[in-house]
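Not every chain of the complex is shown here; the ones you see sit where they belong.
As written, the chains take the letters A, B and C, and residue 1 is the first residue of each chain.
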Amino acid sequence: MTGQLTDAGPEPAVEPGRRNRLTVAGRPVTVETGFLTLVVLALAVAALTSDAFLTQTNLTNLLKQMVTTGLLAFGMLVVILTGGIDLSVGSVVAFAGIVTAGLVSGLPLPLAMAVGIASGIAFGLVNGILVARFELAPFVVTLAALTTIRGLAFVYSEVPIAPEHPDFFWLGSAMLGPIPLTTVIMALVFLAGGLFLSRTPAGRSIIAIGGNAETVRLAGINVRRHVVLAYAISGACAGLAGVILASRVGIAQPSVGVAFELDAIAACVIGGASLAGGRGTARGTLGGVLILVLINNLLNLYDVQSFWQQVLKGVVIVVVIGVQRASRPRA
Amino acid sequence: MTVAAGSPRAGNVLELRGVRKEFGGVPVLHGVDLVGRPGEVVAVVGANGAGKSTLIKILAGALPMSGGEMWLDGARVEPRSPHDAHDLGIRTVYQELTLVPELTVTENLLLGNFPRRRTGLIDWPAAHAKAGRLLAEIGFGAVHPRAIAGRLTVARQQMVEIAKALVSEPRVLVLDEPSAVLAGTDLDSLFGLIRRLRDRGVLVIYVSHRLAEVLDLATSIVVIKDGRVVTTTEPARTSEDELIRLMAGRRLERIYPARRTGFGEPRLRVTGLSRPGEFTDVSFTVRAGEIVGMFGLVGSGRSELARCVFGAEPASTGEVRVGTESGSDTEQSGRTGATTFRSPTQAITAGLALVTEDRKRTGLVPELTVRDNIGLTTLYSTTRAGLLDVPRHRRAVDDLIARLDIRPAHCATMPVVRLSGGNQQKAVLAKWLLAGPRVLILDEPTRGVDMATRMSIYQMVDDLARDGLAVLLISSDLTEVLGATDRVLVMREGRITADLDAEHTTEDEVLGYSIGRAG
Amino acid sequence: SGDDGGSGDDGSYTVGVANFTLGGPYFSGMDKAIAAQAAKKGNVEIVSTDANGDAAKLAANVEDLLSKNVDAIIISGGPLESAPAVLNSIKAAGKPVVLVDRKFATGEYTSWIGPDNEAIGRQNGEFLAQRLASGGKVGIIKGGPADNSIGLARTNGVKAALQGKPGIVLVEAPDFGGWSSDGGLTVMESLLATNADLKAVFCENDAMCLGAQRAVADAGKAQQIVIAGVDGQAEALKAILDGTNYLVTGLNDADIIGSMGLDRAVEILGGASVDKDTVVDSPRVTKDNAAQFLKDGEF
């Protein structure tokens, strides 16, 4: 089963002693099947009710639109698994983008991009150290980081930077056949990330830490180092997302990325992650991203008026996590 | 014992008939009958996972039953929530601690029953006074009402749990292994309390693995095996041996293995270890192949000592040495003058292992599977090309699950919280055995573990000791401390007050040192 | 025509509107003006999207519009500086794109219709210079960082007109008013704490000025401090008309720009050759002429 690769935990056996709240034809609806059904249902409804949905342009759009939220969501998942949260990702997107765009004129493009991603890692390390070493609340640390990094993005350049470099667009617009390169990159991140979570000691430790950090510490695992690693991964993902976004839009703005963290968190939770930590999978998160992007895409295709889009988006999210919740056995 | 169909027998407060429970189609209780009259102590005994706690949660309204009937005072009842059960006069002390850790003892006791002023506001002085009175009345006066519950030792938290059930006098008091974490005078207070309640006409349902106290306290004994009642009997008509046989379904020979002789090199050497407010100038040695017991009253500092030896907390002075390796030779720990392990990682690398006393908070990751929990200590040592070697890891873990007989048999992929208490304890033990330690510290390792399993644990520890493992066994169970060890250290108020040969000492002598009566 | 878009064969068109944000009266007014003009025409259908202030979402929305095969796209970019990739993808799809209000700094567009923000600012500055003939302190409240060049242009205009005038001192509030009334209020309060002797205040838009006016009133300085804004928000026009200390604004009429934008898109689809850039006049609104603009200023 390829699922193994992206599963952040061992497959749960059919669990005796737990009743699922939803059953279909007598069989319990597990999180996975319930969720999959939801995604498939949404896709089917979309295909049936909108002529535009199944056009190649639109499907390519969907793939493109997943990238930013997807990258942020994977990094967020890793942090959420430890029981933390990273509110600073939106600001990191802005910072990484503007720094890359600013450096392109002086440095080779790959190097400029590497610096952008590295800046994300650096911010992640600071967040992680404040959380792990100084035991400060992740919510407030990363909220403060959100403010500070946004400020730094503006300090770096108050005005947007549109690099002349012709290759700057390339990353954001290259296609591999019908599939955008950026989507492939995101997919690779999820693949490698799923492997990391399910098959490496560090990944498994991160999940365990979210379940009970003290137990993990007493088992001889360096909890702090793993927590720092988690935030660094989130920073790296945000940095990458920032570089890709700047390349896609063709211009880097210091003001980009406001409230991006919210969609990323929502994707994780829709995908079954617990904000208390210790539960969540790369696969589920990818599904959550897909659902969020689908909601936006469909509301647009149906021509729903903007404010009603907002109203409906909230309602749909609640319905989705409601279905999600109902297909999970009671704790 | 058959009960006439129709109205329940006169005089019974409580009657369960054919109570069944399944979890997702898997039956756990297969039709349990239980009868209790006022002034009785009905003991429920059975092996780990037999279904005792499940039965009790049904009584408490915390779990719905899948089938069967419950009668109270001749009326058919079906408590759908703990609130319903409260209203029916059923009070329960659960096996797992359920205090709100951030709140004071007073609040934990009186939550929902606060004394109020005329304004409707809570009268805090009156509340503290009431809580203090209640604790004193039932013999737990040592617990301070204003203390934060989460900071108390497990034993004291257990006392608060018991007191909580007695805030208003119950008709039926249900106690799920209340004695597992108590010792000495606290245990006496508990027994005294149960007797007083019994004399006042309260029905007490009592679950325990300590059969001696069951025989001492109970008026009737219900033996459960695999979710069925095998016998209902009375203390006068049975014995510890018989009960064990009934529970395990087989005859068990001797509880403690024969003692070993000829110990090897010193494996764990603790010298002059101190941590202000917790323990002072502690020195002892455990040799290869030796099992050293450590007894003391609640709060005597044993658990803190163990954590400190293990590097989970810093010491202010002293030295810890495993084999020839000493903790942090190169770098003195912190600003203190101590030479100890600076982290559990260091301690584990040197060959130490610590089974902590509070499995829920420091022993398990509740939502993780049994397999993942057990594998935690060897995550980083079972890799191939940087990736976890899943098959090898799985084989090693599953092998231990089988060896320790952790139940149910297919539990490897179950979240560990869904195991019964005793099986959870075994999972913790398995985790540390997997690490292959040279020195094993066990802090109350048999808490809540049934007799048959205890014996297999003793046997296993004995086997390991024969292979050269050094073991420090911290326990509040006097019989265990004397039976399963070679040497007994007694701790009192943070100091070691005696070092006794287990074979040639007595319970009285050990107890004496622990309360400062002797020596 | 359906959402597959009119081909134009039957003379009917579908025009997509990509709003960067609708979260301000000016922008939602623009969106409405476009829709109203389309309704007036009868044969033009509008599909409107809102990116909620997110540049990537704007790109996504435009892609969605292109999926629906609209005939032309109008971008109301608001504070967005540029969106080269968006313009590229529209160009790749071979559709015309009309920018309203905001002219992007980079990228290829078909046509732009909007105000000259620096001129509006200058206009205000000249008014204040006249008013404060004997000099005085003028506070400036900015909406946000200079990544929004509209605000910057307005402020530059004011500064250009006032700098060097005898006795005039310019004080920029350190914090931004976020383009909103509550933001303007808070920033003005702080500004008054350090500069009690202000004689006038200029805000980069009317919404902030309305908040600032409250702060001035609360401080009991309505007689001392006069107010100058930009946009022509209905409440501001009313305040001007009522003879309060809100003296002047520069009309940046979303109605006119929006309807002209739609007309422009239709002209292009009809094959007409059009001006690339069209600057819409921004008349100065004072008590004398406010009544006239208040009537039709409907946003």
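The rule we apply is simple: contacts are C-beta pairs under 8 Å (C-beta built on N, C-alpha and C of every residue); 3 or more make two chains touch, one makes a residue touch a chain.
Fair warning: this is a prediction, and the values are worked out from it, not measured in the lab.
You only see one copy of each chain, but the structure file as a whole lists A x2, B x1, C x1.
By definition in this document, only the chains that are shown with their structure count from here on.
The touch graph of the protein chains shown is a line.
Averaged C-alpha coordinates give centres for chain B and chain C that are 71 Å from one another.
Between the CA-based centres of chain A and chain B the separation comes to 42 Å, rounded to the whole angstrom. Residues of chain B found to touch two or more other chains are absent. In chain C, there is no position where the chain touches two or more neighbouring chains simultaneously.
Chain B makes touch with chain A in their complex at residues 22-26, 28, 310, 312, 343-345, 347-349, 354, 356, 361-369, 371-372, 376-377, 379-380, 383, 386-388, 390, 408, 410, 412-415, 418, 431, 435. Chain contact summary for the complex, chain A toward chain C: residues 50-52, 55, 57-58, 60-61, 64-65, 68, 154, 158-160, 162, 169, 172-173, 245, 248-251, 253-260, 296-297, 300-301, 303, 305-307, 309-310.
Residue ranges on chain C touching chain A, taken from their complex, read 2-4, 19, 22, 31, 47-50, 52-57, 59-61, 63-69, 79-86, 88, 105-107, 144-149.
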